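Left out: one protein chain. Kept in place: all the others.
A, B and C label the chains in the order they appear, each numbered from 1.
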């Protein structure tokens, strides 16, 4: 079976798409045509340049509406999703007490030169995020939050020292793909230290998806809007699964 | 030779493009992936879904940034452009007096059910547009402005009656491509009446380009921002060319 | 306390008095006449629905037959009541018989006049009862859910297909819309009949039909229930069928209607006499139905310059208020229109917009003003347009507007897409909430730019009203006083539908609705 969908404006299947971009072409009829042709190369139909603005220096900004012609088959989409059960803090704490019998140890950091601690703090600090308490508040967790700009080496050393069950990494700055090298660097280091199998490795940040994290060798990735309890539930569930094995 | 350009964000050749669209898919990981794949089908690279909003009813709105990969060759672009000399009202009036020897007669209308007279009035009324006087103000023109909602038949009849040199049509409403049928209908009618060769046929409106107008059998098309003097110059120049033939 | 202007009440009273005088000059003429549209409205109010041969609505067939036979000046009610009494049939059956050619209303023997009058009144009372029942239903629902805080978010749908409209309307409501307007198919105002049935093909809008009204009303009642708030429905009455569509709106519980002769005259070239006569009846029915009317002064500013022509808007609002009063409409139903249409490049434009919006507020303290967003200066630059709409949203909440037509960033491009509406609502809700008590927190500096602007607009309004009072309304319209558009009194479409009432003219609705026939 296949369920192919197209973008929707006001009629099913109309394919309506809005685009904007700048071309290094001085404003004018040729620029408009260049913008149109660019859209045709995107397999778009009937591109309408609805605005054309002179940015100066021979650059022109365009706003275009057009129709997408190639739909997406929903049945062919399989996204790996984090399977975090919807447990409350109380449930998680009880589960840790009953089934693990000791607090879960987690170490978290913003690695490399990343100084954006707000996202990591949202997960780890008492206060938590949007009314959902952070891991420090859990009876079942012990948390070491190393803060910002932590070199991978320092993070791994700390994880080793406290015998961490899980290592949590936040990556916000993604320019020049610096997050990718930070993340793969960490995986390599953990493997070199023979620790990779002993810890759950979790990443988070506005441009992190579970799919990307798994691809880079992490156990899970969490994106925008993540709540601490989702992360806690994922960790506890994963540890329980490992216990059973 | 070829000069291929790509969109520009902050580095030459980065291909930066912004898109937004709605898919008939409930918000979630699969929706995000569907949006991503849709962009891949547009030959875009590295699509980043930066916003995903729930519109209700199983629809999701996306904002995406991505990189266009297929550039446009500027040297292969040839847009027919209206060649209207940059003449002032005074120059045009003098030219009409000296070389045509009688006022040029133009009939204008918003045809079909179109009631948007502002654009046509901008060209025809005394007052003009953005400080550029309208054709009524010219000594060298006589203007019949038929206003809104004029059937093609009435327009042709009037043109016949006053022996118009030029017929000016404004089309603002473009939904369901009603402007296209209005415009081709007019061409057919003029041809049926054997008048097509005797009048300059000119269209205008926010979605009219010279290219489109010519394709539909008009002599010229004028888009947003057109000034009356450009239209006057085009008319006079074309009439002079015809005289010479 | 709330943001207000220091304006001399005597000058406002003077403007109102002049407008009253202007309207009184034409009111006798209006009351002396009826139109084919009014008579068709009567027929529809009597319960006639559906089409005859050649797709012509039954109401048209009945009225045309009477017009052709020369009997229309006595009123359709007269003939219909007589026929019902004589044949024992319902109005619907009578109309169907007329359509089938089986019955000639004017050939039937006539009952004594008093009996006909009584029969007509009975038929009319049925309609009025249904209309009042609708009104009670609306009140009950609003009571149940609670009234929405102003400004109300007014959103348009315009797919051309009533069933797609339903999808868009319900989603708009879920996204926060308080009022849904179903945009009509382009130029329906020029049709001299109301199409029948559910329709799925329209240009840039969906035909206003009784069945479409019903479908959308049901859909909105459904979503109102789902959301726990009453979502209002509105459509357009203006045009050659104003009284008929007003009647259908009353019968199908529309909550608001765009209903303004001035719009039809100026922008649709409808004959001024015809539509002013029509309007008097239409508004009377709307008054009865508790329908808030919306007037179209905002449209002037799409053609004339908003900074220069603000006084034409205000003058027209005063006149429109008087016309509405003459139809028995209370202030609370008179949704006078105005707009945020100044050129965005104007220095201090925001302050002048605030001045104008406050001035309307001050002049019509009890009217549910309808405030229209920037349209004219919207371009394809959706980003800039979205910001213009934000200032419009701010001005609306800051000056206490009631009905807020939500500005859409793609105004210059297409009728709204699903997400255009979402983004627009989000913009408006952000502003309304983030500047909720702006009105209570700021005062206007006395004698400053805002106050000076308002006083100047009022002065020019008084001047214009004086001039119209001197010239007469028909002449003023012919002279292009509004929006610079000239419309002679005997030009335009629909004059052939106007006729002088016969001495024995019968139309029970005037009595029931206007002369103490209000809510029992």
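Operating definition for what follows: a residue touches a chain if its C-beta (ideal position, glycine included) is under 8 Å from a C-beta of that chain, and two chains touch if they have at least 3 such contacts.
These numbers come from a predicted model, not from an experiment.
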Omitted chain's touching partners, listed by label: A, B, C
Contact residue for the chain not shown (choose from C:344, C:472 or C:491): C:344
Sole residue of C:219, C:310 or C:450 that reaches the chain not shown, by the stated touch rule: C:450
Chain not shown, touching residues in subunit B: 8-11, 16, 18, 20, 48-51, 53, 63, 65
Touch list for subunit C against the chain that is not drawn: 1, 344-351, 383-384, 386-388, 390-391, 394, 409, 423, 426-427, 430-431, 433-438, 440-445, 448-450
Chain not shown, touching residues in subunit A: 20-22, 53, 55-57, 59, 61, 113, 115, 117-118, 147-149, 173, 175-176, 178, 206, 224
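Criterion: only the chains that are shown with their structure count from here on.
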Euclidean distance of C-alpha centroids - subunit A vs subunit C, Å: 51
Set of subunit C residues in contact with two or more other chains: 379, 412, 414-415, 417-418
Per-residue overlap in subunit A, given as positions that touch at least 2 other chains: 8-9, 16, 18, 48
